[in-house]
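Data first, discussion second: the structure below is written as structure tokens.
One chain of protein is taken out of this complex; the other chains stay put.
Right, chain A next:
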């Protein structure tokens, strides 16, 4: 028997036993009416051709393996970045379960989030009752300092009016009149998670700055010298927020991290459950209006938020997920310029160390081709760094990137000889990517965990950089911003290159003449 009660085999081992192998082979031969192996091979090979790529790219309706998520996911990300804030998603509870599991699998931390649990009757009669009861229960059960409301498609399709609903809830005394409830409409059928982040963050700022949904007077900006920092939807937020704080402290800049989930997604195991931890205080959020300037690390995550802030009289600056030497230079110099501070030697040294590391290792990256996919800003930052290392990002794909993004990528490619044979693919999915990997033949793929299927199908090694990373642990703890972050990205890329080198030279008496100790 392959399985017995004394020693139960798990899935790793069980089906590899001869009994199962035999059974599965028999099942295939006798019942599955299989195509001949040659035919399967022929089709597999055909799927690698230009001809197939053209068919693949002429797809009009179907999306296969999208590299994006929905608006409310981004809204939840934004909400947990504020002090004591519970994200409240108005809509069906199933969606909310997705957001929570998605984040928990990436950050390996619980993500608190509630829904108004709309069901069929709410879909017919509207979700008002769910909102009223939901807010009351949330307030009483979880004692948040703030509830940030966003929506799922279900509520959006029937046109629920959040502003009116929340007002009604207050009037019905389900929550105190002065309790803070910012809100944002975040339908999944528009944009992606980065849009949701943008909308939710803007919703929070709008609420605090523009008179708390008519419950208070709008704030009047009294300019001070502080800098607001907005990270955007970022899988490395735990490491990045802390690294950016460190850099700001080194620079001697007064700052507000607007939306900082780094603590709530990295709580210590000391016996205390922290449903809320860290985050931007509500006071700081309100006072952020007075700041001198706001910096966004991800332009495409703040397309609405930044103009909103600029509209209140602040200077704003947007970056595209800056990674590497030049991008970090620009970021740090812009911060220094805005804050009117001098850049300390400490940072010059960190810069020099990154330059040193790149100089030590660039030969292994020089001339290698990389297929990159991810969110538009991350793609830009990674492509820029790859070119800085002498690599060629010959395929850069963002399912949630648009034409403007593609034009910006092209500008980047045009700025360096290493971008000569590179192309950006806006709005394409990972099945397009699969074709591109076969036809454009990159040496490595850079992407999130879902790229492992591309790695398996194409044999091109995957460098895991992005969101989500489900199958490797704790990567989110290491920053990718700042010079230190650039070093982390460099090491991540190099590690994979060397692992691949080892894996392709370790066949005893066949390839292991190159299986070397020193690389």
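Methods note: a residue touches a chain if its C-beta (ideal position, glycine included) is under 8 Å from a C-beta of that chain, and two chains touch if they have at least 3 such contacts; residues count from 1.
Methods note: contacts and distances are computed from a predicted model.
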Worksheet item: What protein name does the UniProt record of the undisplayed chain give, "Nitrogenase iron-molybdenum cofactor biosynthesis protein NifE", "Aspartyl/glutamyl-tRNA(Asn/Gln) amidotransferase subunit B", "Phosphate import ATP-binding protein PstB" or "ABC transmembrane type-1 domain-containing protein"?
Response: "Nitrogenase iron-molybdenum cofactor biosynthesis protein NifE"
Response to the item:
Where A:61, A:124 or A:517 are the choices, the one touching the absent chain is A:517
Discussion item. Among A:102, A:212, A:312 or A:351, which one touches the chain that has been omitted from the display?
Written reply: A:351
Worksheet entry | Given A:59, A:143 or A:366, the one touching the chain that is not displayed | A:366
Fill in: Positions on chain A contacted by the hidden chain, ascending
325-326, 329, 332-333, 336, 343, 347-348, 351-352, 355-356, 358-360, 362-363, 366-367, 387-390, 416-418, 508-509, 512-514, 516-519
